[in-house]
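Removed from the display is one protein chain of the complex; every other protein chain stays in position.
Note that the chains are named A and B in the order they appear, and that numbering of residues resets to 1 at the start of each chain.
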Amino acid sequence: MKRGLTSAHLAILAAGFAFLYVPIALVVLYSFNASRLVTVWGGFSTQWYVSLFANEQLLQAASISFRVALASAALSTVLGTCAAFALQRFGRFPARTLFSGMLYAPLVMPEVIIGLALLLLFVGLGIDRGFWTIVIGHTTLGLCFVAVVVQARLAGFDRSLEEAAQDLGASPARTFRSITLPLIAPAMAAGFLLAFTISLDDFVIASFTSGPGSTTLPMRIYSQVRLGLTPEINAISTLLIGIVGLSLLAATAINRLKAPSAR
Amino acid sequence: MGGAPLLRLARVTKAYGDVVAVRDLSLDIPANEFFALLGPSGCGKTTLMRLIAGFETPDDGRIYLDGQDITDLPPHLRSINMMFQSYALFPHMSVAQNIAFGLKQEGRPRQEIASRVEDMLRLVQMVGLGERRPDQLSGGQRQRVALARALIKRPKLLLLDEPLAALDRKLRHDTQFELMQAQRETGTSFVVVTHDQDEAMVMAHRMAVMRAGAIDQIGAPREVYEEPATRHVAGFVGETNFFEGRVIQYMPGGVAIETSKGLKLEAFCQQHPAIGAKVTISIRPENLRLSAPGVFSSNGSAGEILDQVFREGLSSFRVKLDTGDLVHVRKSVSEGGAQHARGERVFVSFAPEHARALLT
Partner (left out) sequence: MSARAPLSALRRFVLGAPALWLLLFFLAPFALVMKIALSKPAIAQPPYEPTFSLADGWHGFLDKLGALSFDTFDLVISDDLYLSAYLSSLRLAAIATLLTLLIAFPLSLAMARAPKHWRTALVMLAIAPFWTSFLIRIYAWIMLLKEEGLINKLLLSLGLISTPLSIFATEGAVLIGIVYSYLPFMILPLYNALERQDPALLEAASDLGATPFTSFWTITVPLARSGIFAGVLLVFIPAVGEFVIPDLLGGSDTLMIGRTLWNEFFDNRDWPTASAVAIFLLVLLIAPLMLYERQQMREPAR
């Protein structure tokens, strides 16, 4: 369609994106506030970033969160990709409905339920809660997101590419390695990134599944927010937004460079 | 063409659930032949091609290549290559990498691969474009890369799935001749699967017309056109007019029939239908005569010119016969075909030796 934006559309877009972005922009802006009062502008300062790096508890929580996120995103990517293949390529198999149900339900299921159920499982099995129980909780959620992303890519995948490779003499294993994997890799990377951010961001499931000594960053942020607004939270938020923003940009750039469509 | 055929299908059957896609089909294809599998969609030609390539396994029957039973050989071990309808170019590889893919699987030395890729690029007139990505190519270029990629392994047999379907009309015309030339130069047997009878007629040495999982007729294009074995073949290959009726009399070399509208017609017949048997006469539009009323009076019917279309040196007429039947007549302009006006009364007739009475 060769038609420009009407001014009404432009106004709607501007208002909509302002609604989405102004709150986040303000958090970032006020992280450079010299005043201790979060909502009173007292001049530019980076002191909150300095004090952030002196806050041992926060740093430790951040380190736990990043390690949990890495581990659960890696596990989610493997399991989620398997699940996507099973759904997209295996045709009918026994209990397919149950399987896809278990994959889709966690996407919308309230987190308090997932968290409570997992906690009761760990208690029932007598497993001490800590780092790995959080990883398990986050993987359960993350693998479903990875499966959805990878399945979408597989659904648009032209199977004749794989047949062409076999026709040219590539064994099924080589076909997978040289054709299928490179072509779904961008979706797997997107899924990994999604699982990583979901884990890094999660507060509810982590609260249920963490144990002493494994307090995550969102749990720390949450308890600080409950106590009141502090510019330090703005600073750590800005850092998190920056990290996620950069990795999103990097992912897009990589996709642009080496992800021609598999259709 | 003596000796064992290059490809032999022996009583091959393949069903998907209740649907029999290929039914008890046998076919021989010799070396160095351009062969076309022609048929409407759903006739089983695609399944047949996938059976030959190895993407499907027959339920029954065997497939031989060069005398060797390849029925149970997976596709990557068959020295048959295929050009896919979508071309299936690997989007994450350059043109040269695409073409080299097959040789890499054989583990050939780097230098040999490079020089053979260059040869192929030359064959398909793509020299200098080896570093392009598939999405930077035009439709015609993609088709040529697909051809080069499938030919580089010097397969004994090349399968081409609707090779021209994705091209526009003008390009299709040129590409037909390029494919014929590539077949001549490589000496590989080409098997083209197509639903377009024009393509098959132009390119193939021999063609098979398929219907409902079986082959109706195999032969040279001209033979199939002039001597269709069945009503389906007559209708599918080229344009034709049909008259249905029952046999009323035997004639030398043919039969006379009477249609339900009372029209009596004679036609050549290779079969021996019983008196009273239902047959269909097929007569090509170019074999129908148009004459002024009164000149001829047999083997035809009077009628009225409905309309006339001029195309590529030919005049096509639609004539409504007095029996109510509608027929197409084609005359070259040089024969004076343009001389009939709309609404003009004419007599449409044909020589019995130009028409074929068909039992099925």
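We take it that a contact is a pair of C-beta atoms (placed from the backbone, for glycine too) under 8 Å apart; a residue touches a chain by one contact, two chains touch by 3 or more.
All values derive from a computational prediction rather than experimental measurement.
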item	value
Contact footprint on chain A, counting only the chain that is left out	1, 3-6, 8-10, 12-13, 16-17, 19-21, 23-24, 26-27, 30, 37-39, 78-80, 82-83, 85-86, 89-93, 97, 99-106, 108-114, 116-118, 120-121, 123-124, 136-137, 139-140, 143, 147-148, 151-152, 155, 194, 197, 200-201, 203-204, 207, 218, 221-222, 225-226, 229, 233, 237, 240-241, 244-245, 248, 252
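The rule is short, and it goes like this: only the chains that are shown with their structure count from here on.
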item	value
Chain A contact footprint on chain B (complex, rising order)	53-55, 74-77, 80-82, 84-86, 88, 90-92, 101-102, 105-106, 133-135, 149-150, 153
Complex contact set, residues of chain A against chain B	158, 160-161, 163-172, 174-175, 178-179, 182-183, 258-262
